[in-house]
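Below you'll find the structure, written out as structure tokens, and then a few comments.
Every protein chain of the complex appears in place save one, which is left out.
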Amino acid sequence: MLTRVWEHTLGEVVQWARVNSPWALHFNSGSCNGCDIELLATLTPRYDVERLGVKLQGSPRQADLLVVTGAVTRQAKDRLLRIYAQMPEPRFVMALGSCALSKGIFHDCYNVVGPVDVFIPVDVYVPGCPPRPEAIIAGMVALLGKLQAAPAAEAQT
Amino acid sequence: MTEVLALLIFPGGIALLLAALLYEWINRKLAARLQNRVGPRWFQPLADLVKLLAKEEIIPQGAQPVLFDLLPIVSLAAVTTAALYTPLFGLAPAGSFPGDLIVAVYLLSVLSLCTSLAGLITDDRYALVGGLRVLTQLFSYEAPFLLALLLPALVAGSWQISVIAAYTSEHTWLLLTQPVGFVVAVIGLMGKLELPPFDAPEAHTEIVAGSLTEYSGRGLALFRLSRNVVLIVGLTLIAALYLGGVANPLLFFAKTLLLLVGVTIAQMLFARLRIDQTVGLWWRFGVLLALGQWLLTLLGKAVA
Amino acid sequence: MTTLEFARMLLLRWQNAFSTPEANRLDVHIAPAEVQPAVSALLAGHWGYLAGITGLDGSDALEVLYHFASGAVIVTLRISLPRTGARVASICHLIPAANVFEREISEMLGVTFRGAPDTARLFLPDDWPEGVYPLLKDAVLPEDPHDRTD
Partner (left out) sequence: MTAPTKQFTIPIGPQHPALKEPGFFEFTVEGETVVGATVRLGYAHRGIEKATESRTWVQNLYLLERICGICSHIHALAYALGVEKLAGVTVPPRAQAIRELTAELERIHSHLLWLGVAAHEAGFDTLFMYSWRDRETVMDIFEQFSGSRVHHSVNTLGGVKFDLTPELSDAIHQGLDYLDERARYYLDLVQNDPMLSGRTRNIGVMTEADAARLGVVGPTARASGVLRDLRVEAPYSAYVNFPVQAVVETAGDLHARFVVRVRELLESIRVIRLLLDGLPTGDLQARMPRKIPAGETISRVEAPRGELFYFIKSAGGDMPERIKVRTPTLCNLASVLELSRGRQLADIPMLLVGVDPCFSCNDRMVTICRVESGERVDFTWDQLRRKESIP
């Protein structure tokens, strides 16, 4: 009984921490820069995602959230998979911008092999060309809301 | 019983760790405000810590698994031990013996050594460069930092922190009589904590996360926590030695906060120094300044 | 003497035909074998810098265009090459920066640059099929294995 209460409480605490401290890693898999600069803009004074605990990390090992911008090019595909593999569990993926969602305007280009979600599982999609910083923040909040709604036991795995 | 409580809960142990998180928050929040941002919420460091503790820990190929796990623990243990000898929150230190100042200062360096080793035992090239940079930096700031902290000992005529603190609270603030020593000590602390402009060992844009590049979960959490403990211990030491002792806990707390504010502002003002510039700065100016202050103090003692 | 006239004078020896498609432009048709001497002549006259090299797939031949710019004036050296097995001398030893442009053309159109210091695969992905040159009009490009448009 006591252990169950303890486990439950621990799960809740861990989940709370996870929701409040998503560290992000940015990977450009073949984007035009538009999404990248808007993502960077969310860190700057007007939008400041540090309010939500979001920090841009340099190392995949220390990130919880992988933000992928751009349609995936042939050359970037392996890198994307490798970076995803390097991230410790639990990990989440955000596909940012029309190209990452559906290849966008580059749908018929010969060196573009697909949107992000055919290679790695995507947790949240943010459409736009490019999405406004507000939209990116809304995407992050949606992801965190999803995490919060998940049962505590699941968050622990 | 009370001694165990003092070690585990207050003022050591849990209270120390919580205070460490509080100081990190103040540092980050103030930095954000100075950059025109809103900054993190008050519980941010705690959330970061708990999240990291619960995260998967990947031991990379090529790393020494035992050392990889052990280093963060050793560094946290060392710096919390150092905290025992310092008058945390203005209260009497839990342990005290003649010469504890030197022991405390060297225990603080264990963090740098462990961080460096953590980089050197992995195969990661960023971590290797980071580890080397930590060591290089350690050798550059350590001597002047030590000299600056030993100055008050010279003045007070004792190597025991509590004795020096008692001396400084009865005399004029050493900040006024030994300003150079104070400045060197504060800047040395910034070097120890790898705060900008001395953050070359973990420069994101060059070597990702420096020697900690391969650490993901628990190890990273413990290293971050150790660094915060060093911050609090360092501030406490400087406040006790240079800012008029530990007479009143509340006033003392205010003094360390003031120091923290000063450190944060300094860290916002500067661009990162290259590692060779850091070394040059310390050996060309830091050491000379500290030695100069030593000579002056010795002369003053001889005359008086 | 204007910049344009000076360039005309420098290249007089190598040209097969001059044409001026637009104001401030001079197109110089030369034989493929004379690329190196013509470029040397421009360099010797300290005339402008290499602004880029364009490869074109005409219906019956490939064309390589070396664009030199000096202020508003552009001089283009044009050579014509067969569509298969095209070969031309590299100008990398004269202008090292040309390497970048030459590699683009050799990968995109299949032109071989003789004497180029490095001919390894450049910008197409590592797993790109051999012998497929995407900018040829009749190139058969690899399918996207993940196409979901249907």
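As written, the chains take the letters A, B and C, and residue 1 is the first residue of each chain.
By definition in this document, a residue touches a chain if its C-beta (ideal position, glycine included) is under 8 Å from a C-beta of that chain, and two chains touch if they have at least 3 such contacts.
Since this is a predicted model, take the numbers as computed values, not measurements.
**Student:** Considering the complete complex, which visible chains touch the unshown chain?
**Tutor:** Spelled out, the missing chain touches these shown chains: A, B, C.
**Student:** Looking beyond the chains shown, say which of C:V35, C:I79, C:I95 or C:V111 touches the absent one.
**Tutor:** Touches the omitted chain: C:I95.
**Student:** Of the residues C:T54, C:S80 or C:T112, which one touches the chain left out of the display?
**Tutor:** Reading the full complex, the residue touching the unseen chain is C:T54.
**Student:** For review purposes, identify every residue of subunit B that touches the missing chain, sorted by number.
**Tutor:** Touching the chain left out of view, subunit B contributes residues 34-37, 120, 123, 125-126, 128-129, 196-197, 199-200, 203-208, 268-277.
**Student:** Which residue numbers on subunit A touch the omitted chain?
**Tutor:** 25-38, 40-41, 44-46, 56, 58, 60, 70-71, 73, 75-76, 79, 83, 105-106, 108-112, 129-130, 132
**Student:** Using the touch rule from the top, list residues of subunit C that touch the missing partner.
**Tutor:** 21-22, 24-25, 40, 43-44, 49-52, 54-57, 65, 67, 69, 71-72, 74, 76, 92-97, 99-101, 103-104, 108, 117-118, 120, 122-125, 134-135, 137, 141
The definition used in the following text is that only the chains that are shown with their structure count from here on.
**Student:** So the centre of each chain is just the mean of its C-alpha atoms; given that, what is the distance between subunit B and subunit C in Å?
**Tutor:** Computed from C-alpha means, the inter-chain centre distance equals 60 Å.
**Student:** Could you tell me the distance, in whole angstrom, between the mean C-alpha positions of subunit A and subunit B?
**Tutor:** Between these chains, centre-to-centre, one finds 34 Å.
**Student:** Report, in whole Å, the distance between the mean C-alpha point of subunit A and the mean C-alpha point of subunit C.
**Tutor:** Between these chains, centre-to-centre, one finds 43 Å.
**Student:** Can you list the subunit B residues in contact with two or more other chains?
**Tutor:** Not one residue of subunit B touches more than one other chain, so the list is empty.
**Student:** Please output the residues of subunit A touching subunit B within their complex, sorted ascending.
**Tutor:** Touching subunit B: residues 13-14, 16-18, 20-21, 23, 44-45, 48, 50-51, 53, 57-59, 61-62, 64, 86, 88-90, 156 of subunit A.
**Student:** What part of subunit C is in contact with subunit A in the complex they form?
**Tutor:** 124-128, 134, 141-142, 144-149
**Student:** For subunit B, which residues are in contact with subunit A within the complex?
**Tutor:** Those in contact with subunit A are residues 28, 32, 35-41, 43-44, 46-51, 54-58, 126, 204, 208-209, 212-217, 220.
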